[in-house]
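The structure appears right after this line, and notes come after that.
For this depiction, one protein chain was excluded, whereas all remaining protein chains were kept in their positions.
Let's look at chain A:
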Amino acid sequence: MRLQKVKIVLVGMPNVGKTTFFNQITGAHFKVGNWSGVTVKENSMCFSRGEVTYEVVDLPGILSVYDDLDQVDYAVCRDTMAGADVFLNIVDGRHVQRDLVLSLQLLCYQIPQVTIVTHDEHMATDHQRLASAFSTPLGLASSLTLDQVLSLCNQAKAINPESLIEWPVGLQVAFEAMPDSGVLDKLKILVKQENEQVQESYDVLIAEGFYHTAALLIDRHGCRQVCQDPFKYLDDYVLHPIWGVPIFLVVMYVMFSCTIGLGGALGEFISGIMQLGIASFPGNGFMSALISAVGSGVATGVGFVPILVVMYVILGFLEQSGYLARVVILVDGLMRPIGLSGHAFIPMILGFGCNVPAVLATRTISGDWQRLLTGIMLPFMSCSARLSIFAIFAAAFFPGYGALVIMLLYLFGVFVAIASAYVLNAFFGDGSQSCLSISLPKYQYPNWPQLKKSVCLKVKGFMKRTMGYIVFFSTLVAILGMVDFSLQVVEPQFSVMTTTGKALSHGFAFMGLGPENWQAVAALLSGLVAKEIVITTLNTLYQGAEALSPAGFDVLCYELFNRLLHFPLQVFLLDSMGSDVQQIYQSYFSVQSALAYMVFILLYFPCVSTLLVFKQEFGTAWSLFVFGWSTLLAVGCAMIVYGGFLWILGVGVVILWCVLRLRRRYDSIVC
């Protein structure tokens, strides 16, 4: 007996709800969002029913099947679509006529097709009339299960496009003059040709054929949509010529404030409770020191979780609401001088969560150079792992202004990214300009269960990835802090860690780190693997040197209550706890060296995972370039920051130069 394999491919315009439907029928948890380009690679799952194995494949959105848009995600789509057995054509009920154009194009593949309508509550027609318009089996997404979808797929048949599509006369003549081949092949040839005979080019004639037929079908079957957008008024504010940009800045500020204010308070409480538990562990000696070091590292790691949860919830809310697509227009002017469009800003915002998905998100950007340039900018976007470092330093050195300092660091990261892209574009750029033209999705309420699942998965992934590193590095750091090069247990000042750290620390004097603060240098090196472990390494090393007495439970509860009570009003206060850990930080760093250290961490080499994804997307040479470039900039900027007044002068000159440059460019475009 031989098993039969059926490949079902989900195809549709961008942002019609393909991945949401895929998650619904397969039980998967792939990322969804309310903007074009959330899915950038194919996702698939297999199911068996009797002797048949069904492979369901989710693809990135595609605008048309015959043109030559040069995006990486489009190439992925076309390769997979060619090998499909059945198309699940996903159509958005809010703009059926537009999506029907792609449905008609899919007929040209001569592959059986099933139509699935998402957001069907916006349709003013019955099921049968809709099915007649599409000429395929049809289902409404909200009520379908996997088995119902498979049953629809079994009913599907290939339809001859010639029987449905009404081509303009000029195109019919061209078809007849061509050798006998499939309609799709003919379209792909004609779309690149000039038309000498008639007034319009072939690409326009082809488009006319599809759009005209779609309009006819919709009229004939009475499938007019009744979509009323209840949130339409939001655009009056969000896209306001004056208030648009300030609203965006406020949204970003609220995101960081809530993350630090609310997440930070809960994180410190949880971390404090764990420290209390570790302190109560009896014993004295090697094992006790080891348990204390590892426990302290784990407690610090767990303390990040509330910060991440708050950040992921807010980012998820922005992604699902439809606001991010509006931001693309607001920031386009900022990206245009470097040859990019506002589209490049979406990966940058995703980079605030984690750089790895952000690098993958560059696949939606058209143009090889523009895509690479966006990728090079991403490591400067401060990811959530760096946020945990900034939170501790900001609390210790900038009480009362913590969130403001952190937001300024984020903005500085964006500034360095744009400035470095400007320089690279000037030297290596091909002079081309990305186009903006972006489809703006309708606003929608976030899907809370989906958001909850997505946040849980991200936090789980963070814990899984980070805890392994934390346990390993805390153990390693603790052991290296107790033995010498001949692996004999010695006094801490003669250990491998201390000797090596002191030797290396001379190279970091440019940002105020000397042999007396060698622990900070050792922590930077551990950050090569993952940024999350910088702060745990620091805590482990500092606490090995100082005897700490964690705050009591009553103090922790009081401080948590106090911070939560003041939260909405004083979200910017980060002078929490006054804990021993923060006092230790203050004893090792000056304010200037702490700021230089934060800037260095913001900019220096990306973590191993980011570099590996970067290598996969852009090749080894460019990943090595990013490694060197970011480190070079980190050294330069940390040096300037530690240099004091020189910094103010330098930044002032750069800002002035950029403003003048942007102004000139702006004026030339307006003229």
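Quick note on the criterion: a contact is a pair of C-beta atoms (placed from the backbone, for glycine too) under 8 Å apart; a residue touches a chain by one contact, two chains touch by 3 or more; residues count from 1.
The rule we apply is simple: contacts and distances are computed from a predicted model.
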Name the chain not shown, per its UniProt record: "Two-component system, chemotaxis family, response regulator CheY", "ABC transporter permease", "ATP-binding cassette domain-containing protein" or "Ferrous iron transport protein A"?
"Ferrous iron transport protein A"
Per the touch definition above, residue among A:Val52, A:Cys435 or A:Val489 touching the missing chain:
A:Cys435
For a quick check of understanding: of A:Arg78, A:Lys192 or A:Arg661, which residue touches the chain that isn't displayed?
A:Lys192
With the missing chain put back, one of A:Glu42, A:Asp85 or A:Asp235 would touch it. Which one?
A:Asp235
One chain isn't shown here. Among A:Val328, A:Ile470 or A:Val599, which residue touches it?
A:Val328
Touching the missing chain, which residues of chain A?
63-64, 67-70, 94-95, 97-98, 101, 191-192, 200-201, 203-204, 207-208, 211, 225, 227, 235, 239, 241, 244, 325-326, 328-330, 332-333, 336, 341, 366, 435-440, 666, 669-670
